[in-house]
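Just one protein chain is left out here, and the rest sit where they should.
Presenting chain A:
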Amino acid sequence: MKTIIKYDGSFEGLLTTIFHIYEQKLKLVSIENKKISTENFFDKSEIVVTDSKKANRVWKGLSKKISASAKRKIYKTYLSELPYMENTILEYVRLAMVAEKNIEKDFSNTYVLEIEKIVKKIDREKHRMDAFVRFRLTRDGIYFATIEPDFNVLPLNADHFKKRYADQKWIIYDVKRNYGVYYDLEKIEMVEMDLSNDVNLKSSENLYFSFEEFQFQELWGNYFKSTNIASRKNMKLHIKHVPKRYWKYLSEKNC
């Protein structure tokens, strides 16, 4: 019989869970996010309370076995929110801890490859958000963008935008996960807002955004059309690069 261990869904919670599994010497386990897991009558289940000290010990302990970039891969895997990612991370950690030498480049191992695969997806989505964020200038002078990424990549994007837009205030808001990142010219903070439903509607845009905003959107839309070469039209390739689910946030696809 396996033990189901439920945690609060945070990264610290996940690391605490791994600590707990080691401490209790549990073998057959499955880690589940308590916010989304369902009851199961056959297996025993426990709830782990997040403890930052324990989480820290695991995180520091990993440094003896794997590089900082491999640790970052673990964090990215966590951000994927994919089902079973917790267990993939657990197996990866177990593999790293027992091995004599560094395992992160053992590309014929199932878990190493699985982590690589997930990280590739995350990196692609992160890169897409670097590309597809479209700021609109609000009436109070903040560059504002909404996104809906497939994975929870916003924490990975924040640094990129901070470096780039050091002299303007901006907010990038993940409407799917209902939180955003706000840069106030000094620092970045996480924010939760009650976004009005009509903020992304054409009809009510001028309530929120500056007049010049619409001019630049129009110029951009025009540029997008002018720079296309009609005799090379290739919609399949176009859609491969810009999948349709992102179109609603791209002003050039909506004018």
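In this text, a residue touches a chain if its C-beta (ideal position, glycine included) is under 8 Å from a C-beta of that chain, and two chains touch if they have at least 3 such contacts; residues count from 1.
Everything below uses one rule, namely that contacts and distances are computed from a predicted model.
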Chain excluded from display, named as in UniProt, from "DNA-binding transcriptional ArsR family regulator", "Carbohydrate ABC transporter permease", "Cell division protein FtsX" or "DNA modification/repair radical SAM protein": "DNA modification/repair radical SAM protein"
Among A:T38, A:N197 or A:T227, the residue in touch with the chain that has been omitted: A:T227
Full-complex contact with the absent chain, from A:D130, A:D150 or A:E205: A:D130
Chain not shown, touching residues in chain A: 105-110, 113, 127, 130-137, 143, 145, 160, 163-168, 185, 212, 215-216, 218-220, 222-224, 226-238, 240-242, 250, 252-253
